[in-house]
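Okay, here's the structure, questions in a sec.
Only a portion of the chains appears, each positioned as in the full assembly.
When the chains are written out, they are named A and B in that same order, and each has its own residue count from 1.
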Amino acid sequence: MELSYKLEIFEGPLDLLLHLVEKNKVDISEIPIALVAGQYLEHVREMGDCPMEVMSGFLEMAATLIYIKTKMLLPRHREQEGEAGLSAEEEKDALVARLLEYKKFKTLAKELADMQEAGGRHFYKSPSLPAGLLDDIPRPDPQELLAGLAFADLYKVFCSLLRQSDDRVDPVRSGFGKIRKESHTVHEKMEELLAGGKRGVKRSFREILAAEPERMGMIVLFLAVLELVKGGRIQARQSDAFDDILIEYL
Amino acid sequence: MRLNRKEAALEAVLFAAGEAVSLEKLAAALELDKDTAKRLALRLQDTYQLEQRGMRIMEIGDGFQMCTCETQFEAVRRLVGKEPASSLTDAQVETLSIIAYRQPVTKAHIEKIRGVKSDGIVNKLVEYDLVCELGRMDGPGRPILFGTTQAFLRSFGLRSLEDLPQESMEKGMEMET
C-alpha cells in the first residue's frame, strides 16, 4: 500500500497538492500550508529522475508553498508601510483559488469521460459518394482562395511566426541542468544546523548555503533555518536587504 | 413506412456525407427552406427510433448526422474487430474539458489552470481532431486560440456545447485571470 502510494503519478503540482489536501481531510480553503508544504517536498524529493520540464513545475509550486509558509512564520510588521507584494493570507487565497479551479476541471473531466464512453457506442462512416460524382466536384480555385492576399502579407505572417518560435525557447529554463535526488529532510537539516554551533556562536548563512550544491537542498536548508528561528533556537539578523544573514545560536 | 421523396433524399444525403451536414447545406441539397428541412430531419429521427432501425439520426451543432444506433454496438464491433475510439488518458480529458469550457483558449491559459506544460497533449488532441485552432489572440506573441471540433461533440454524444455538464459552484469557484 505504502509502495503504490509512493509510486502514484501526479499530473502536475496542482494534482499533487489536491491529493495532499484530500489525504489530510482538510477543506481546500483551510489548507494548512505548513503541514502540506512539508508533505509536498517529501513527494517532490521522491520523484527522483524526472525530466526537467516536468520537475520545474513541481519546484515552482514548492517555492510558492515555501514562500507562503515563510511569510506566515515571520513576525508581521503591520506598521511597515509600502511593503511590496501580497500578504501571506492573500497569497494563500490565490493558491486556493487556483486549486479550486483545477479541482473543478478535474471533476468535469470525470463526467466527460463517462459521456465519452456512452458517445463511443456509435459508429460513423467516412463519406461515400455515388460513383461518377467524385469527378464532378468543383475544386476551389486557388486564385479565389488567395484573393485579397498579397505576397507581402505572406512575408509578414512568416516573420511574426519566426519571432514567436524564437520566443518559445525559455532562455532561463533551458539553461537549467539536471536536478539530482536529494536526501535531506527539513528535520535532518535542523539537527545538522544545531550540531554546527554552540550557544553564542555566529555563522554566516551565505557560507552554509554555499556548501549546498543542490537547489532543493538550499530550499530545505532555508526552511530549517526558519523552523529554528520560530522555535527560538537561533536568531537571524540581516543588516540590510540582500546582505548576508547572520545566524546566532541561542 | 414508405418514405416520401424528400425524406428519401434526406436519408441519401446524410448517408453519403458521412459527416455532420449543416442545416443550411441540407436545405440547399433538398431544395427546401431551413425550417422545413429541420422538421423533416427531426421526423426521420423519430421514424428511425420508432422502427428500431440500425442507424439513428443525431443532431450535432446546427446540423444532422447519421450514425449506427448504440444498440448495435456489439454487431458493428464484431465486424470492425476493435474498439471504435481509443479512450483518452486522464490528462487528455482534463485538457479537453478546459478547452471545451474555456474556448477560445490559449495553451498558456490551459497550462495556468493545469499547472503543468500541456503542449504535447494539446497537439495530440488536435491530431485526434477533437480540438482545432480557432485563430490567434490579439496581444503579445499572438498566441493560437484553441476550441473543440464537431468530432468532439460527436464522440461525447453532445448536441452542442450547451449540452456540456453544468459548471456548478460546488465544483469550484471562478478564477478570473
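The criterion applied here is as follows: contacts are C-beta pairs under 8 Å (C-beta built on N, C-alpha and C of every residue); 3 or more make two chains touch, one makes a residue touch a chain.
Not measured: the values here are computed from a predicted model.
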Overall composition (this structure file), stated as a label formula:
A x1, B x2
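The rule is simple: only the chains that are shown with their structure count from here on.
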Which whole number of Å gives the spacing of the CA centres of subunit A and subunit B?
34
Residues of subunit A defined as touching subunit B within the complex:
11-15, 53-54, 57, 61, 97-98, 100-113, 115-130, 160, 164, 167
Contact footprint of subunit A on subunit B as seen in their complex:
15-19, 56, 58, 65, 67-70, 73, 76, 80, 83-85, 87-88, 90-91, 93-94, 96-98, 100-101, 113-117, 141-143, 154-158, 164-165, 167, 171-175
